[in-house]
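Input: one structure, supplied below.
Coming up: subunit A.
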Amino acid sequence: MTYVLELEKLESGYGETQVLFGVNLKARKGQITALLGSNGAGKSTTLWTIMGIVKPWGGKILFNGEDVTMLPPYKKVNIGMTLVPEGRRLWPQLTVEEHLIMAASIPRSKERAQEILEMVYQLFPRLKERRNQLAGTLSGGEQQMLAIARGLMLNPVLFMLDEPSLGLAPKLVQEIAETISKLRDEWKLTVLLVEQNIHMSMQIADYAYIIENGRIVLEGTVDELKENPMVKKAYLGL
Partner candidate 1 sequence: MAEGDIVILRVEKVTKRFGGLVALSDVSFEVNQGEILGLIGPNGAGKTTLFNVITGVYKPEEGRVIFKNKDITGLRPHKIARMGIARTHQIVKPFGDLTVLENTMIGALYGRRHGHITEEEARDIALDILEFVGLKEKADLPARILNIQEKKRLELARALAEEPELLLLDEVLAGLNPSEVAKMLDLLRKIRSEKNVTMIMIEHVMHAVMNLADRIVVLHFGRKIAEGTPEEVASNPEVITAYLGDPEMALKFVKSLKKG
Partner candidate 2 sequence: MEITKYLKKPSSYIMWLLIIVFGIVGVQYYAGYISASTAAIFMDLMKFIGIALSLAVIMSYTGYVSFGHVVFFGIGGFFTAYELSKYSQQILQGGNPYTIFLMGMLIGVGLSVLLAATVGAAVLRLRGAFFAIATIGLDYVILYLEMTYKGGAGGGEIYFNVSRPRFLEETYFVFFIAFVITLIIAYIVKVSKFGYGLAAIREDEDAAEVIGVDTVRYKIYAFMIAAGLAAIWGSVYSWRQFNFTPENFSLGISVDMIVMNVIGGLGTFIGPIIGAFIYYIIYRLTNTYLPQLAYIILGIIVVAVVSFLPEGVAGLIRSKFPNLRKYFE
Partner candidate 3 sequence: MNKNLAIALAVVIIIIIAAVPILMKQGGGEETTEEYGTIKIGMTISLQGKYQTEGKQALCGVEAAIKWYNDNGGIEVNGKKYKLELKYYDDQSKKELVQSYYADLVTKDKVNFLLAPYSSGLTLAAAPISQQYGIIMISHGGASDKIFSQGFQYVVQVLTPASKYFESSLKLVKEQIPDAKIAFIYENSAFSNAVMQGASQIAQQYGLQVVYNNTYEKGQTEFTSLVQEAKQAGANVLIGGGHFEDGQILINTAYNNGWHLKFISILVAPAQPEFAQAVGDAAIGVAAPAQWHVKASYSPDNVPSGYVWAGPTKEEWLQAFHEVCPDIETPAYQAAEAGAAIVFLVEGIKSANSLDNQAVRQAMNNLAIYTFFGPLKIDPDTGKQIAHPMIVIQWQEQNGQLVQEIIYPPDSATAQPLIAPAVWWPTG
C-alpha cells in the first residue's frame, strides 16, 4: 500500500489555542479516506494544517514521501495537493469559466488545461451550460460543483474535500457522493474527505478515521467502522 499523504503527530492551532494534538493519518493511493468527527473536533483544522493555511506547530506532513510540512499553500497546490474548502469559498463576482481559467492557469495544469476542462465539463454538464454566469448567482448544488471543478482544474494528485454535503438537500448529497466516487474510479485521484454526514462518507469511503478533540480516536476500514457504536457516540455524544 502506498500512501500519498502521511501525517505524523501533527499539531497545530490558532493563536495560543491548540486544536490538533498529534494527529496521525494516512491517505491511501487511489482510495477515498474519510476523516469523520463532530463539530469542532478538529477536522477542518486538520485540512487547513495539511494545506499550510494554518501553520503546523509540530509533527510532519509527507506528500508522496516528501516532507512538505512548511511549504506555503500555493506551493502545495502546485505539487498536486488540492483542497476544496468548506463553504465552497467561491468568488461571487467571477463567472464559472473565470474560476476554471484561473485554476487552470497555474504552472502545474497549464499544459493539460484544455483536456481537464473538457473532462470537468463532462463531469458537470450543468457548469458548461452556465459557464458565463456569475458564481454568486448559482444554486447551492451548482456552487458545490463549481468548487469541486475548480479544484479539479488544478490537476491534483491528492484531492481533499471539506464537508461537501454541507447545507445540501439529500438528493444533491447523493449526487455529490457519486461524483466523488467517480473521482476515485475514473479520475484515479486519491481523496481525503472530511464529512459530518456520516452516512454519505461511509457509503463511498474505503478507509476512515474518527477524530475527537484534536486526536484520532478510531480508524479502520469502513466495514469495520460501520457497526462500531463509538462512531455514533462521537456524533451524538451519548
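To be clear about the criterion, a residue touches a chain if its C-beta (ideal position, glycine included) is under 8 Å from a C-beta of that chain, and two chains touch if they have at least 3 such contacts; residues count from 1.
Picked so that all candidates are chains of the complex that A comes from, given by their letters.
Values in this document were obtained by computation on a predicted structure and should not be read as measured data.
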Mark the candidate that touches any copy of subunit A in this complex, from 1, 2 or 3.
-> 1
Show which residues of subunit A lie in contact with candidate 1 when the two form their complex.
-> 15-19, 21, 38-40, 163, 165-167, 170, 173, 196-200, 213-214, 229, 232, 235-238
